[in-house]
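Right after this comes chain A.
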Amino acid sequence: MSSWIAWPSRVPPEVPVPEYNNAFIIAAFAVTWLAVIGYGLHLRRARQAAEARVQSARSALGGGA
Partner candidate 1 sequence: MSWRDDWRRVRAVALKDLTAERRSKSGLNAVTFLGVLVLMLFGFALGPDTESLREAATGAIWLAILFSGVLAFNRSYQLELDGGALEPLLLYPGSRWSIFAGKLLANLAFVGLVELIVIPVALVLFHVSIPDAWAAQLGVTLLGTIGFVTLGTFYAAMSSRSRSREVLLPLLLFPMMIPVLLGAVEASTSLLEGNVMRDAGAWIRMLLVYDVVFLAAALAVFEFVIEV
Partner candidate 2 sequence: MESVVNRAATAAPMASREVRWTTVGVAGLVLLVAAQVYGVLTSPPDRDMGHLQKIMYVHVPAAWNAMLAFLLVALASLRYLWKGRLADDLLAASAAEVGMLLTGLTLALGMIWGKPTWGIWWTWEPRLTSTAVLFFMFVAYLILRTFVDDAERRAQWSAVVGLLGALNVPIVYMSVRWWRTLHQMQSSPMTLDSSYTWPLRANAVALMLLMAYAVAHRYRSALMTQTADELMDRLALKGTPGGSRA
């Protein structure tokens, strides 16, 4: 595994860690959840469209099939 992901390494307890850039952390998680929920909605819409199509096909075929 190489560098750029900046794999977190040792954690020296005595070094005080600067608390910066919380906005970026929040943004990252927010974007992730936006993607998860957004795609979930897309999935539901696709399913509804598919079901509607099956329904209309069935009814066009005369209820049965």
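Methods note: a residue touches a chain if its C-beta (ideal position, glycine included) is under 8 Å from a C-beta of that chain, and two chains touch if they have at least 3 such contacts; residues count from 1.
Behind the choice of candidates: all candidates are chains of the complex that A comes from, given by their letters.
None of the values given here were measured: they were computed from a predicted structure.
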Original post:
Looking at this complex, which of 1 or 2 sits next to chain A and touches it?
Top reply: 2
Original post:
Can you list the chain A residues touching candidate 2 in their complex?
Top reply: 1-13, 15, 17-22, 24-25, 27-29, 31-32, 35-36, 39-40, 43, 46-47, 49-51, 53-54, 56-58, 60-61, 65
